[in-house]
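Got a structure for you, questions after.
Heads up, one of the protein chains got dropped from this complex, but the rest are sitting where they should.
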Amino acid sequence: MRLDLTPDQLAALTEAPAVEGDVAARSRPLAGIAALADAGPADLSFLGNPRYAAEVPASRAGAILVPADHPGSPAAGQVFLRVANPTHALALVCSTLEARLWPRPPAGIHPSAVVEPSARVDPSAHVGPGCTLLAGASVGPRAVLEAQCHLGAGASVGEDSWLKPRVTVADYCAVGARCRLQSGAVVGADGFGYEPVGGRIERLPQVGVVVLEDDVEIGANATLDRARFSRTVVGRGTKVDNLVQVAHNVRIGRHCLITAQVGIAGSTVLGDGCVLGGQSGVAGHLRLGDGVRLGAQAGLFEDVPAGGFMNGTPAMPFGLERRVAVLARRLPDLFKKVDSLAAALDSLRKDAP
Amino acid sequence: MRLDLTPDQLAALTEAPAVEGDVAARSRPLAGIAALADAGPADLSFLGNPRYAAEVPASRAGAILVPADHPGSPAAGQVFLRVANPTHALALVCSTLEARLWPRPPAGIHPSAVVEPSARVDPSAHVGPGCTLLAGASVGPRAVLEAQCHLGAGASVGEDSWLKPRVTVADYCAVGARCRLQSGAVVGADGFGYEPVGGRIERLPQVGVVVLEDDVEIGANATLDRARFSRTVVGRGTKVDNLVQVAHNVRIGRHCLITAQVGIAGSTVLGDGCVLGGQSGVAGHLRLGDGVRLGAQAGLFEDVPAGGFMNGTPAMPFGLERRVAVLARRLPDLFKKVDSLAAALDSLRKDAP
Partner (left out) sequence: MRLDLTPDQLAALTEAPAVEGDVAARSRPLAGIAALADAGPADLSFLGNPRYAAEVPASRAGAILVPADHPGSPAAGQVFLRVANPTHALALVCSTLEARLWPRPPAGIHPSAVVEPSARVDPSAHVGPGCTLLAGASVGPRAVLEAQCHLGAGASVGEDSWLKPRVTVADYCAVGARCRLQSGAVVGADGFGYEPVGGRIERLPQVGVVVLEDDVEIGANATLDRARFSRTVVGRGTKVDNLVQVAHNVRIGRHCLITAQVGIAGSTVLGDGCVLGGQSGVAGHLRLGDGVRLGAQAGLFEDVPAGGFMNGTPAMPFGLERRVAVLARRLPDLFKKVDSLAAALDSLRKDAP
């Protein structure tokens, strides 16, 4: 889809306090958005991350969102939109595009959807083709269920939530308001609970639920297990990326970022504002305070107080892990040095009277 | 759903040999199940893991399942149910709840399901809304396919197996009796088999199948690849957690526990009773004996005899890995110590005659 907005229109949209560039360029409609190095004269670009600042002078972009204090000037025929926060400004532009690309689908239930008589669908909600809603399921005002979503018995989706195609919200689980769930997400699989009984493995029934509070987002093919009893909880405003595993009885606080492929084992409790790096893992029955951070691929096996930043496997405080990682690369030298020390000491002892 | 059972009823259900608490408390119906720290007077709680023993005296639970030899006594208005194994006792309670929450769906094929004429569905089985069963697929007695499951050509599901919504059992693959498959599981994707041919990558056709033996459970969005030829096998009673990857021609033994996000590469063979920790990986073409254990996030690149316990990446025997992990944290000290030894030796040499 074409952007179809002029730099002047974009300046109004992003509330850019300063626009630099000639009038012709400012009133020429742009077609797309592209990274600095890829953009052409018909593209809007932006400097969101200072690491790319050196790419600005060479960029062929028709217009660039730059920080207010960016030192350069636009090239000929190019426009600079000076803004407080280019990333936020670009988000405003993208929001405009998003509203065009994804208009809210019409209210109503697609004739191919299967909705049990006892399910309650608000008249303003959209239930797409191929959806299946079991007994007692409920869909709130203005919620959107795209194609092939499944709500189990007694499952609920709150107002203004948006489920992309092929999402499962299993029996009795609850999705709050303004949540977004990506394709293939599974909310409410059975927890992995077993007991060895004489060489066999016996299943422990998992009769709890999953509760997603308001403003939660869940990534594609992520899996969240129902509690063994009571509730697995994802706190308000928390964002969970693709292919993340949240085990039974986990409680994630508010406004956390759980990056792709993270795994959180059973009964662990996270505070608010935690950030877990990609592919990291957290063992079961742990307590993480508010604002805890965990590096990518780290493996955490101990409680962490508020504000802690851990890294490595097994995870240790970030600063220590950095030193250990640097020294580990110097192990070949260390072994050699110790060998030569031993030799020197030997020869010294031989020489000793 | 409310628990709606009194402590006395729970005692009968769990065959608790001893019940402590006053008569009024013993005959008051409980509403839910909760962890010790979260439970209120209307909740049943339990002490399944000794690490939580200190939480018992402060718990406000209406009734607590405790080990027979637990030293404390119930608080006023509280009931202790003394049992041999609180975890097992709780499982009995949860089984009762589970039977209420998930009554077996009615026999028959939902009118929205698409079932090819040559597919065979036992009259006692349930095929839910939106399911698709291709030619020659078969569903055994009392099996349940919840909504939107797919059985490929010639695929089979054995008696009493239960497929949660949106499970794929691909062409020609076989699921045994009493298996449970969670939402989004894919049994029988193509194996990842390729050969580089002159700068391009040529696909090796994958014409084998996946066989799940009886009593196997597969987690949400787990993927099991069909064999290049012959069979990928998951042995009887083995439990596979969410987001696990089982590559082509892998053979997993009986009664294994494969935790979330584990990956097992092609042609590797596991014995019986193996336990793989979360996010661990096993390279291809390996042999693991019976009862092998692998720590969370470990990466195994060598065969392991029966009973071996490996940890770390690359994995080494558990005891060695623990020592190495502890010493790694002391590397900064070791480097300093070696530097000071070198300095001391230098000064000694200078002083030497």
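Note that the chains are named A and B in the order they appear, and that numbering of residues resets to 1 at the start of each chain.
By definition in this document, a residue touches a chain if its C-beta (ideal position, glycine included) is under 8 Å from a C-beta of that chain, and two chains touch if they have at least 3 such contacts.
In this text the structure is predicted, and so the values were computed from the model without any measurement.
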Residue of A:Asn221, A:Asn249 or A:Ser267 touching the missing chain in the full complex: A:Asn221
Contact with the hidden chain (one of B:Ala24, B:Ala54, B:Ala76 or B:Ile201): B:Ile201
Hidden partner chain, touching residue among B:Asp38, B:Asp190 or B:Asp214: B:Asp190
Absent-chain interface as seen on chain A, which is shown: 1, 32-35, 38, 49, 51, 87-88, 90-91, 94-95, 97-98, 101-102, 110, 112, 128-130, 147-148, 164-166, 180, 182-184, 217, 219-221, 237-239, 241-243, 255, 257, 259-261, 273, 278-279, 296-297, 312-313, 325, 328-329, 331-332, 334-335, 338, 341-342, 345, 348-349, 352
On chain B, residues whose C-beta touches the chain left out of the figure: 114, 130, 132, 134, 148, 150, 152, 166, 168, 170-172, 184, 186, 189-190, 192, 194-195, 199-208, 221, 223, 225, 228-230, 243, 245, 247, 249, 261, 263, 265, 267, 279, 281, 283, 285, 297, 299, 301, 313-314, 316, 320, 323-324, 327-328, 330, 334, 337-338, 341, 344-345, 348, 351
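One rule holds for everything that comes next: only the chains that are shown with their structure count from here on.
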Chain A and chain B: spacing of chain centres that average the CA atoms, whole Å: 25
